[in-house]
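Before I ask anything, here is the structure I am working with.
Note that this is a trimmed complex: some chains were dropped, and none of the rest were shifted.
Chain lettering (A and B) follows the sequence in which the chains are written, and residue indices restart at 1 in each chain.
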Amino acid sequence: MRPSGRKLDQLRHVEIETGFTKHAEGSCLIRMGDTHVLCTATVEEKAPPFLKNTGLGWVTAEYGMLPRATNSRSRREAAAGKQSGRTQEIQRLIGRSLRAGVDRSALGERQIVIDCDVLQADGGTRCASITGGWVALRLAVNRLLASGAISSDPIIDHVAAVSCGIYAGQPVLDLDYPEDSTAGVDGNFVLLGGGRLIEVQMSAEGTAFSRTEMTSLLDLADHGVAELVAAQKRALG
Amino acid sequence: MRPSGRKLDQLRHVEIETGFTKHAEGSCLIRMGDTHVLCTATVEEKAPPFLKNTGLGWVTAEYGMLPRATNSRSRREAAAGKQSGRTQEIQRLIGRSLRAGVDRSALGERQIVIDCDVLQADGGTRCASITGGWVALRLAVNRLLASGAISSDPIIDHVAAVSCGIYAGQPVLDLDYPEDSTAGVDGNFVLLGGGRLIEVQMSAEGTAFSRTEMTSLLDLADHGVAELVAAQKRALG
């Protein structure tokens, strides 16, 4: 009954191509079906001012969508002169999620900026950004370890995210745009590789939801994130 | 063990004073302990352009914090020339939450704007804004019903919100600022009066959380929202 013919608990085809751009300390192109996000990690040898002399590092993220990533062209935010509320909300979520998987003390007083730019959108861009952003982060940290800039690995665990929702009355995993735009309940779930939760964001777009429905979405998310973590591992070789 | 001496499942003292300003179609000052938010509802006899000829209305919200609502003065957003990401995220949440309790078809092609301005902050301003914003909305809708502008009540149910978190290892209800700034897990829960969920937003600030912990926070939220709904009813007489 899903427009794509997928089973209720089936992810879209996932591909993570590392090293998609040559300048960044870490980069990948993540494809979740027709959602394609280019993620890069930049290491800056200076932490933000509020961390001065704390010995702690920072991970932050910026998010953007190319004007024609979507079915109808949206206005370029650089031309509009500001980032939309949606963009800011998403980039705050990505940054918070990735930080939750990092030991900032082991990272030391430096900052890693994750840029997530959506080349093509078909739903679930924030989740793809987190899952792909983690791979870019992992690659950049590997380089810091290899160069001896840091001595112990600040990455605690994998971080991956997936959306789940109630579509046509059924809990489904990894909504694509046709599902997302009509789902009655929509949630984004960010988990550590070990299965514990980092972020849960659920919204009733139409009808309010019960705890039972919430549980069924969490079950799907558990399952989906496990597969995404496997994809991250494959991509990193 | 809470800094305020409250029990784990105890709300702060709640007071909702209606009619706090005279111009708005609906208004109240909500006090959740030392968090004070002025909420006003403005009825505009024109819906946003994207709803033209749909017969549907809209409810939206704007949020602001006075520069010295907090312990140290923050920069005035009007002077800075933009709303922060945090502000935008909060006002989107308030709008989405209140819309979930409204039958937009019964409202007709008009818009109600809820302004939530924090006069004094001590944690939980977004939840207080939702709970107080709903009272302002209710008052404005009452006026529309009284004037005959609309004939059937578009308000489906109460909407109220509360934060819960893991503080010092314990699930606690309605975090104040000292708790909020050190809590390991922090969640905002928006519920309908009948108990179903509208929005759930949980974040691991420190350690990831389990489903069991999530459930304990949901239990606290159920309890807290029931009390807030009672306070809304008292305020409305």
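Keep this in mind: a residue touches a chain if its C-beta (ideal position, glycine included) is under 8 Å from a C-beta of that chain, and two chains touch if they have at least 3 such contacts.
Just so we're clear, the structure is a prediction, and the values are computed from it rather than from any experiment.
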{"item": "Total identical subunits in the assembly as filed, 2 in place", "value": "6"}
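Here, only the chains that are shown with their structure count from here on.
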{"item": "Length of the line joining the C-alpha centres of chain A and chain B, rounded to whole Å", "value": "28"}
{"item": "Complex contact set, residues of chain B against chain A", "value": "82-83, 85-86, 88-89, 91-92, 96, 100, 187, 191-192, 194, 196-204, 208-211, 214, 218"}
